[in-house]
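For this depiction, one protein chain was excluded, whereas all remaining protein chains were kept in their positions.
Here is chain A:
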Amino acid sequence: MSSITTKLATAAVNRTLFNAPYSSVAIRKLFEVSNGYRSEANVIPSASWAAAQRGPDGLVTAKTFMNAGPTIGNLPKRLYSSAAAVNSSKSVIIPDTSKYRKDSGTYTSRSFAYLMVGATGVMTASAAKVSVTDFLTNLSASADVLAMAKAEVDLSKVPEGKNITIKWRGKPIFIRHRTAGEIAEANSVKLSDLKDPQSDAERARKPEWLIMIGVCTHLGCVPIGEAGDFGGWYCPCHGSHYDISGRIRKGPAPLNLEVPQYEFEGDTLIVG
């Protein structure tokens, strides 16, 4: 009897509890089932229960079967299984997690999190700014191009009443040291007589120096200095006449000769 009790206890530990009534036949049957042993002499024809748990591949992963009569006399046999009962006095035990907890306080923990977020933001902002500025720097002119973009002229070597021509960005630049008579002549022209009205003061920052791009505004020829009907420049290609201020007076050209950006540094002229 004690070994049967042990078997019953084992069955209970195995999370299956058979609450079968204590009839000798049923107990023997239970004993045989739990031992995988069957006494051939005492086979009792009876109803059987069998349950099989199948995995997704169809294989039987667990199998429970029991042969026992469904009734004892007139009484239906109660046969059920349940999960092992939980000992409630021990179910609320909380493991000690102090070893794994942070040593820092609440505010330190939160501030650290925000600090990390902020540091990531700082890195992202810097990276974004640098990529934009690097991209734009890449678009701007390099130092050698910028150095070629300016031309310096020593004006002290240009005598009064003379032209010189220099090259700037692949184009000729006319520089004329005008006499007082030429300045007066340029100022005496009425703006209403001009095709492209511009006063002489708009074209020459210092009246004695006239600086222009030497490209005819008609089709891009280079005009000839000290020629033409108006004492200025004359374009031989299609006969445009420019006056002593470089303004178009006669011929097909639509605009005055262009004035580049320039500045004076003492006796030196910097074009560009």
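The rule we apply is simple: a contact is a pair of C-beta atoms (placed from the backbone, for glycine too) under 8 Å apart; a residue touches a chain by one contact, two chains touch by 3 or more; residues count from 1.
Quick note on the criterion: contacts and distances are computed from a predicted model.
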| item | value |
| --- | --- |
| Name per UniProt, for the chain absent here [options: "NEDD8-conjugating enzyme UBC12", "Complex III subunit 9", "Gaa1-domain-containing protein" or "LSM2-LSM8 complex subunit LSM8"] | "Complex III subunit 9" |
| Identified contact with the non-displayed chain, of A:24, A:74 or A:98 | A:98 |
| Absent-chain contact - pick from A:24, A:106 or A:188 | A:106 |
| Touching residues (missing chain, whole complex) on chain A | 98, 101-108, 110-112, 114-115, 118, 121-122, 125-126, 129-130 |
